[in-house]
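Missing here is one protein chain; the remaining ones are kept as they sit in the complex.
This part shows subunit A:
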């Protein structure tokens, strides 16, 4: 029966395609289709590879045969076997005259090769030729290939033709040219930055297909830089209006919706443009409202558009009427039977709760349903929602749910994600120390190896330093509860290494502190750990150090120390260990035990981990040595931040994000050392001696120096953490990273947003009202009491929300606050100043009262704003105005570059409407450089640093061109700098 069907099929094939496929091909496909196991399939493919190898080599193969072989090669590769022997034939095929063969060749090449493959160079020429072809289908095929295969180096070879094709008479070609240009922009933004304006032009194309394709690159560009595209808001709104009014050809309709995919893309763009911008958002309200009203709830695509509308509404400046419609739509989603719609509903709810936290409470039962659903995707999404709406009042329930879920899943990626979220929430909202320790224990127990090593160090620090208050009783309670729980847990058979490290450290520091446990009890436990984990040297090292601490505390307290027999044997064993680190620790331990009480008390003071160690970060003791080296002709060290500052400049040229470049390699060669340069440096250049003190703090050896005493963390995932200078470890056994985790930063930001939308005073009143409404709703649905309980605990007491801020602020450790603060300043500085009202931080969080002041200021005078920023930055770090040589100077510089560039870019944008964006940014920059030049000496120095020393000349030249274009800097600003910098 099956065979009969096959034969029928083959007959049908013969009549269908222009080229009847050969019997051989049909047989191959048939046999692949009929395989029932991977092994069988592999056998077939391997046989096929052999056949193809001999056939392809034959020079007399007719072309249509060759095409068929290529398709067979596609199968080989698709089924997971290497077909590299045939790549060259695919390349050859692209030279063919026949369109079908050519296109098949291009297809095979795009599927086989990546853009860095050696064979690409052979194709570039063909692509170039085909781009000039008269046949538009050939041009399309070449553009398709160009989109996939052209790399950074070959872009210039095809760029002129692609740009020319943007004006081709065939819309299909224009569309593909736009996408090719977009691809080039992704690959190497610098090389096509002068062509970005073409995207704007193509937006007005007559053909809806080209217009729709142009939305993709524009979406990307707008994500990177919103401000320079604000002028397009009205165009986008108009296009959306036309689409919604069915002005597009009917062929774009899908399920009776007018061009839904274009609508979705437009709504995405509008969401970006309207974010935090009241004026822009006001243009959008009508059309978004119209679409939401008219939508078709029966089809998937209608719901997709509606969902996109909700996303847009939650992103733009809030409009109560639209929010209400959105809330209605969400409730429809959540009530639906379709899991897909419920998934979207949960997601949309998460977006809307940011603006209006009460919405979630109306849907609490639906949310609980989704949480208990068997569908993992839905569950995970619901956890995401819960994560977003966590408050101090419901943190216990949510984190417990998350931990339970985490224990039950196998996927490491998601386990890591949920574990880190648990940690984050617990750190932020923990209602009590007891609970915090318990939660962390659970998380570590089940996902200890997956969470970031930083988390373990944070936990240790938290236990050591307490919760910030100078309340020693609370701290010691915390410690003893930690010790108690750890002595219990330590008996468990399998514990993750990171968790054992924490346990060992805590037991060593505080095991005997409250006198509840004897030294021999704790040391026995520690010996057990060290022996049980014969392979894990890090844990062993922690355990030995902990033993040393316990015994020295005993000695210092004047008690007689009896080494346990197992402890003795452990030390004996470690003295002969292969690891030099363990050996040294063992020797130290033995030496320590032999000393008398007074010496030990000095060596190992109680609770020393909380004391700060003074570290000469400037490495001033090396000054003499460096001076000598420089006199002997060595080049002065240029600090990392300055090098970054340089790349910052080129960065703006290429309009790339700052982060990308910090990770990238530096390609320019190091300069050769010039003999005794110092005295003859011309005054225009940045003199090395002037720069010299700045560079010292970032001296490289210091980084190495800070790692050497910490062998214990060297392999514990520290390689993926960037070492910070302020992360120097404290005292032995307690490596501490003081750099805050990025996640905490994010959450801080999130909190700020939350806090901003709802003032606390209103919050309590609202929550009361909510309680009432919840009560009135309760009787109408019959739900199991547990569910109701869960719902009540999740959504109930919002009234405590004010407490959470105070608790979170006290839990930000002192060392963190500075960095967190900085990032905040950066945030405010970079975000759009025109509409800052929505993101005013709660003033009690990090004592940022001043920031609010600046953020309200209109963006008209960037220097006023800059002044504010500089002021604040100096305030908490207690730098005097001349103190720019400190470590903070680079930060200030980057801030400065940020603000001034952005705002300059804006203000000059109107004047230079003919010049494209990048050059307007550049001119803005050099303009700013010039202005700062009027300030005092310090400013000049800063400017030089900014403009990368020798390049100062360049910037002056640029400035000159700017002047020619008619932008002259106003003369009043330098005064500001005089005031500021003295």
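Going forward, a contact is a pair of C-beta atoms (placed from the backbone, for glycine too) under 8 Å apart; a residue touches a chain by one contact, two chains touch by 3 or more; residues count from 1.
Please note the rule applied: contacts and distances are computed from a predicted model.
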item	value
Chain not present in the shown complex, as UniProt names it (candidates "glutathione transferase", "Anaphase-promoting complex subunit 5", "AP-4 complex subunit sigma" or "Ubiquinone biosynthesis protein COQ4 homolog, mitochondrial")	"AP-4 complex subunit sigma"
Touching the absent chain when the full complex is considered, from A:126, A:303, A:325 or A:394	A:303
Candidates A:165, A:179 or A:502 - the one touching the absent chain	A:179
Selected residue (touches chain absent from view) among A:197, A:235, A:297 or A:377	A:377
Missing-partner contacts on subunit A, residue numbers	1-2, 5, 9, 13, 16-19, 21, 26, 29, 32-33, 35-39, 41, 71, 74-75, 77-82, 98-100, 103-104, 107, 111, 114-115, 137, 140, 144, 147, 172, 175-176, 179, 182-183, 186, 209, 212-213, 216, 220, 223, 249, 251-252, 254-255, 259-262, 264, 268, 300-301, 303-305, 307-308, 311, 339-344, 374-375, 377-378, 380, 410, 412-414, 449-450, 494, 496-497, 659-660, 663, 717, 720
